[in-house]
Each structure stands twice: as C-alpha cells, then as structure tokens.
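Mind having a look at this structure? Questions to follow.
Only a single protein chain was left out; the remaining protein chains are all shown in position.
And now, chain A:
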Amino acid sequence: MSFEIRKVAVIGAGVMGAGIAAHVANAGVEVLLLDIVPEGAANRNAVAEKAVEKLLKADPAPFMSKAAAKLVKPGNIEDNLADIADCDLIIEAIIERLDLKQALYAKIEAARRPGSAVSSNTSTIPLADLTAGLPESFRRDFLITHFFNPPRYMRLLEIVSGPETNADTVAAVTRFADVKLGKTVVRAKDTPGFIANRLGTYWLQLAVGEAFALGMKVEDADAVMGRPFGFPKTGVFGLIDLVGLDLMPHVQGSLKRALPAADPFHATLRDEPLIEKMISTGYTGRKGKGGFYRLNREGGQKLKEAIDLSTGAYRPQAKAQVAELEDGGGRDLFALLSAPGEGGRYARAVMVRTLAYAARLVPEAADDIVSIDDAMRLGYNWKSGPFELIDKIGAARLIELLKADGEEVPPVLALAADKPFYRVENGQRQYLTLDGTYHDIVRPEGVVLLADIKLKSQPLAKNGSAALWDIGDGVVCLEFTSKSNSLDEGIITMLAKALKLVKDKYKALVIYNEGSNFSVGANLGLALFACNIGAFGEVEKLVATGQKTYQDVKYAPFPVVAAPSGLALGGGCEILLHVGAVQAHAESYIGLVECGVGVLPAWGGCTAMLERWAADPKFPKGPMPAPSKVFETVSTATVAKSAAEAKELKFLREGDGITMNRDRLLADAKAKALAMVEGYAPPKPVQFFLPGPSGKAAMDMAVEGFAKRGLATRHDKVVSAALAEVLTGGDADHIAPVPAARVLELERDGFMKLIRTTATLDRIEHVLETGRPLRN
C-alpha cells in the first residue's frame, strides 16, 4: 500500500459533492468542501457553508452525528485551493461540463501534492475525455469515483481507472472507499454511463415507453415492475417521481450522444409529449408540483392521485389490478413473462430486453457478471441482479423468448444456455466467466460473510428461530432466523444454549445475522395472541426467562460481542445492553421503543440504562439525574439514527466499535471478541441509589405537563407512570441502596401491569396491522 487517505477535499458543493463530503466526515476523516466564490459576495465561502447548513437539515440525514458535521471545513476554490496540498484524495464533483472540469484539473494539478489521488464524480463523461491534454503526472493519479445519491445510504461506488492510472492509487482509493466509507466497490470500464446508470436508464426508459405503448395504468405498471422482480416497490414511475422527471432527459441525452449507433439503447428512446409537458410545467416529481403520482391537497383534502398516461389528467390513485399477480401470482417469473394478459405482455416487453441488455454489458462495461449484479443490487436496490434474475427464469427460456421476439442473443447469455450463471460447488459460490468456466466468488480481504460459512458447514444447533455456527478460531456465531429477526422463545432458548456451549467448548460468542435488520424486538404478534387468550402466565414466563437469559449474557465468563446492522429495537436493543462489547455497523438504528407499543423494557433494558448513566463520570451525581435521563430517552421511544448517535444516547458504549462496511461487520466483531478473550472478566453486579416515590412524582408531573400541551395521550400517561415507577426504584429511599435485582423485578411487574391493559393491546395490534403507532 503506497499511502493511506487521511484527509480529503471535495470540490463542488452541490447535492452530490456535499453529500460525499458529509459521508467522508462520517468516516471520521477531515474533509475540505470547496466551491466557487459567488460574485460580489461578502462571505466568500457562502456556497460551501450553505451546503453544509442544508446537509444538517436534510432528511434522511447525510451526517451520522453532530461530531461528523464538524469535520467538514467549508471554503472556496480561490482562497483555499492551496489547502488541498494536505489532502490525500481530491474528489471533483462540479457541474458535468468538460471544459470547466478540465480547467479545474489544471488548477488542482498545480496545487496538489504529487502522488495524491484525484477523482471525478462524473456520471457521464468518459475518463479518456477528462484527462485528455493533462500531464502524465495527473493522468497517473486520476480515476473516476462514481457515487450514488444519497452518498451516505447508497452502498455502490463505481470506480473507473484509465490505462495510465497508477495501480497503487486505485488500490488506496478502493481500500478507503471500502473500509472507511463502507462502499462496495465495483470496477467499471470507461464506457458511457458505466454500469448501473447505463442499464438502469435503459430499463427505466423501456419501462416507461412500454407502459405508454400498452396504455397501462401507472399503478399496474409499477406493480409489475416492482415486487415480482424484486425491484423496489415504487416500481418505475414511483422511482422517477423520487429522482425527478427532469433528471431523466439529462442522463438519456448524454447516453444518446455517447453510445454508438448500433447500441440497442437508442431503440428505447421515444418522445413522450406528456412527460415533456410535465417537466416544463413543473410537474417534476416529489420535489416539484407532483409527478406520475401526487398528493392533491386542494380544499384541505389529502387525495392520492395518479396520472392517466393517455390523457395526462390526474385521477384518484387506484389499487393495482394485474390479473397475473393475483392469488400469489408473479412468483414464477417465466410464467409471468409468458402470460398473455396485459401484465404479462408488459413484463415481457420490458424485462426480456433489459436482461439481454445486461448480458451485452459483459465484457463491454464490466469484466464479469458479478460486477453487473452488484451494481444493480446496490445502485438501484434490486433484490437480485440481472444475472440472478436470469437464473430464476432460466437462460434457455429467456433465449427462447428473445428469439421469438426477433431479438439478438448476446454471447454471454448463449454461454449460459445449458448452465446457470451462479452455482455452489463444494460449499463455494461460483460464477460463470466469459470462457464458460466457473470461478470462485472471492471476497475482499477482511470480509467474512455468514452466508459463505453456511454454504460450507452445518449449524452447531438450530431451531425455528435461531441457529449457532462455528465461525472458526473458537468463536460461535448466534444467528437469528425468525421473521424480521423478531425475538421469541426459540431465540431465547438458543441464546441460553449458546452460553452453555461456548462456556464448555469455545472462547467467545458473536451475535450477528445478515438480515436487513438485526432485530425488530420481541415478537409482538405472539405476545398479543397470548394476551388475547388470557395466557398471561405464559407471557410472564417469557419475560422472566428472557430477562434471566440476558443477565446470563451479561455475566458470562467469556466475551459476548453483538454486531447489529439496521434496526436493533426493543428486545433487540436490550441484547446490545447486556453483551461485553458491541461492534456495530455504522448504519444501525438502535432504540428502546417499548413505550410506543404501551409496554416498557423488561429484559433488563431499564436497569442497564440506569447503570450506564449512573456510571458516567461526566454526568451529574445523585439519585435523580440518571433515572431522569433514562426516562427521557425511553418514555419517548427515542431511536438513534446511526451507531454514532447510539453512543451519545448510551445504547452503545465508548469502547464499542463501529464498522462502516456491512460486509466487514462479522470479521470485525469476531476480531473484537478474540481480542477480549485474554484475561476476560465479567462485570460486577451493581446497586443503585434511586429517588423513590418523590422522583416518580416529578416524572409524573413532567408527563402531565406534556399531556396538557397535547403532547402526551391518556395511555402515554399510564405507560410513563409505570416506567417512572421502575426507574425511580418503586418504594426506594434515596439513601438505601437498591440492588439491580430489585429494579429487574420492578421491570417485570411494570410490564405485566401494562400488558394487561386494553389500551396497550390496542397499541400492539395497531402497530402490527398498520406499522404505525397508535396514539391512544
């Protein structure tokens, strides 16, 4: 490795540039954000400073923490260009104009430190054009880093290097993007639109055009181009509304200009007067007056409407009616593509050609099929990439459909006529290469996926909700496998089993899974059903067993490391509060949300939070501050919006680790666990000094105040009072110590009291059925 990237400059503080800068800051790396000096401005940094202000207000938040925002140093290219001499990576993200970019590069070349990397975030201009006429020293250090919007949340980064680009430079930037920024790097060739946008635009353009041609309802088109293929449920029209209708012509225009005449892309282009009219009249999507869908607020109403593609008039949005998708249809993709109805014809018209186009992109735009699949999964949020989709349909069947439509069969597709694009051989996932042989899918160094381990081995133990895996070096991994990884009796049982197994035969336990969420909390459906049939004894037992098992986790004689990613809520958060250490994915959303459904954390969550705040040396002493702080966080069901924010709320501790790249989480967690093995000692049980009834009265008063202002509902008061009772230690007297075991008992009592109320059962039912909280 020639160098490490410690400081970054981003030039161009538009949406992408600012977003990239914010995300570099999220990685804990200092970043200069430079833009032009506005004419006649008193504040010469106004553009970049405004961009940072906007970042701080944006939703979803580009920054993971307030601390990260401080790492962005706004400036301007006239006064501060010299500062890029300190930067190891300079990212250009200005307007897509070659002349301006090249002029800037000349200035960069003069100011930068030799050997620093320079990259462009261009999405349309070929690297060869960008570097034309620039000195060799520049060309050697130059590459394209194509981020996707929004940079914090989209995991794809396309990297394009030129023939002269220094391999070490590419390696250093790749490593930085992977480890520090958490991106999955896909190497693309220097072809127009690279991979994701080239194929994505083709797909969108075709899908829009065919919907017009078939005279479809946008709802029906989106229903077909959504769930059945594993595409986001917005479908195409919903997606275009989201990105902006006005953006489409730009991307299309540049691809149209850059792609050779023979490219099938051109056949998808057609003028839709309706779309032109929508753009020119400000109907550019969600950011404009509306798009293919809109929320009509005329006359104080809130009416969801959709546009009629043939008349251009808005009408009330209807539920999609696609015969092919009814009664569980749409799961068999080949059946869908072959169905004679409108839905089938649409699916076939769009997807047969889109998948064939994907096949054409190898080797034109990428060396292998894996890059294409990665690009579409991570850049367009497809659940499966195009080649994985072809495997589902069957390449031979796709070829039949293509031939029947009179289309050309791309060589890569022909190659797979009698075999799949992906296979598993001896527990190893492999992909089909251009010479017709299979190659192993090789993970970057430091990437360990449970999915790979599972292909190679048998679980140590398994039930309907969880499994235990030997992940090597004496470490066991507990994986949740229940729906949304909700916690139930099966998981608690498996957790107890894991504790025993590791104690007897292993060194450490890692709690980790590869679901989109670590855990959404306890299985409320089961709890609600049990309560509805009056099986309160069972519920009480589950509360007690869970609490006991979490205590056993806490006092386990070996390190237990939890590695969350995505949501870790309720009982899922409480696990994190009981393990020896956490290694969290940066995109972890952690919180004790029990009060939202009318109960309180009773698997030790209240007790653990009290312990954390009481132990903080920087926090005021005395019986009241810690309970108040926990009350504030828990009664409002506050969820941290990142791992960094979770530290501020003490759902994570200072020593807990954060991993930026999701794929590196398991390896990092395992390393953390192993590092703790030597001389590991579990914590000692604590006792508290709690304020008792007088403290509870204060909290009740505060809630009463909220209720008077309409911020707390009738049942909020009941729930908060029960929580206050627990946090203040029940009948505690602030001079007599309260053992943790007593607070745990109060948790259980409070929980059982609340779950016997109809209002709590109503809340649980409402959340389960609508996904939204009930304010009763």
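A few points about this structure:
As a working rule, a residue touches a chain if its C-beta (ideal position, glycine included) is under 8 Å from a C-beta of that chain, and two chains touch if they have at least 3 such contacts; residues count from 1.
One rule holds for everything that comes next: contacts and distances are computed from a predicted model.
Only one chain is not pictured, and the protein name UniProt records for it, out of "3-methylmercaptopropionyl-CoA dehydrogenase", "Branched-chain amino acid ABC transporter permease", "Ion-translocating oxidoreductase complex subunit C" or "Ethanolamine utilization protein EutJ", is "3-methylmercaptopropionyl-CoA dehydrogenase". When the omitted chain is restored, the residue from A:533, A:681, A:701 or A:735 that touches it is A:533. Contact with the omitted chain, checked across A:85, A:675 or A:768, is made by A:768.
Contact between chain A and the unshown chain involves residues 321, 525, 528-535, 538, 761, 764-765, 768-769.
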